[in-house]
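Rest of the complex left out; these chains stay put.
Letters A and B mark the chains as written, and numbering starts fresh at 1 in each.
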């Protein structure tokens, strides 16, 4: 069912032309003449009307607006599959009662630093190790990551800790290396509508963690998931990581209401990354708790490394300790909402 | 301390003129000539430089940008008062370990309906009754509230239940009526920068619940609080109720990160209104839990009434029952973060 609203005073010639066009495509037109507007209900399987065909109707003379009733995503929709999707990775199942925490440094810098952090986050209760080998940086002059070297270090960390590895793919040309080393392929926020990259990861059977773009609506996030699923890969984990708003006190605005909205619209699991919306520990901890209280299936948390040369002392080395404290607090919140960590 | 950055290649004549102007106002100029830019550090009590004087400096020839270091709010700032403000209203203290829930209908429709709801929310654990007598409506053709008649009904509800009353003031000309009947004066989101209204409530000693405007930054919310406090009224409760973003799946985007940010910047208590960002129960419940997990001092929740003529049956009468269930769940989350309800 789609709805076509005609302009006030649209000519009956225009109405006839639209009805004829609908019938030529196999639809039936249900016409309601109101006092102010005439409205056409399109009867038939309108999910087959493509975006382009919809636009073509929109441009016909006499048409004011088209309301599309059917959601544009199918495979990702709860209408299509009502039961929650669970994704098994190693011994962990994302989307189950257990909340999974993916922790690790922003970028991989060296094997010893990563191993140290991996062990610490595992001891604190994290069930995945995350870290970037390919780094999307705003500036071309910033560190771009260790690339394949970084992936090998991640694999070492998995070997030593047993934690599955989450890492980002930025370029379809790196897919083989990522498939070789990663357990979950991350698609970053800036690539959420890099459709070729989505199709590439859709063509493989590896779980994908899909981050919401900075200005992507919840529907667009689901359409991006649909791109992956349409290629055959149903193992999609959605990730809320903050949207861009006018507020400047935080780097982004973490949209926690996206969790219940997504739970309503889709069967896919939802994790939250409180680190990227914040950047400061004093925001990460309360937002991590809030995400769990709101129903998230997992968290992705940056635990900073302590490269000797970067910062000589003190504050950074406390970070794993703070993470450990946070994990304890998160367990209590998870329990309060009937989940566990 | 303020910082004045000069344009690349600013003339030394321009620099001298700025320094002279600063010195005429009693400041000392600390000049740093870098390879790319010259920067002037303004030494002295720059908190006395008004917005207008700042703009005047901004327009001087040779000036690229002014960074103001001192926060523009004073009385509302944690720099000014480091301990949390608590506000005692009847037997309730906002800003204490106990989280307060303010519940009630959007608009007051009649005495029997309000009394019924007031009793129900009290039994479920709410400690304040809320309801609108003056209603800000987007359309001039919508119900604008019962006005003073509504205030009297609220006072009746307080008499019967003992719950203090929160209600909105829209017009400075209604201040006497509000002072007579309300325990907390609500300033709505659309009036957050109605400066005359802020000054009016600042001139009295009644607690004020100040809602964040739809497009107000956290700093602007604090400046609005400053308007009230500058007139002598320190009893200001801040309220996050959702900001306007590009997302259309929710009516507004509830910005829960505002809670820890505000806790950092100000000593004032912070409550959250999950109803206005959502409008649907399936979003209100998770967002209420998340708000508490993130550190809110209270919640404002709309509990719908059941006017016989509006909706003939069923769904609405369940609302108080759902509120009761939610209150039970909130108690668990509050406990998990060391608070109580």
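The definition used in the following text is that a residue touches a chain if its C-beta (ideal position, glycine included) is under 8 Å from a C-beta of that chain, and two chains touch if they have at least 3 such contacts.
All figures in this text were calculated on a predicted structure; none of them were measured in a lab.
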Since all chains are copies of one sequence and 2 are in place, the complete assembly in this file amounts to a copy number of 4
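Criterion: only the chains that are shown with their structure count from here on.
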Distance in whole angstrom between the CA centres of subunit A and subunit B is 31
Interface with subunit B, subunit A side, in the complex: residues 215, 217-219, 243, 245-250, 253-261, 264, 277-278, 282-283, 286-287, 289-295, 329, 332-333, 335-337
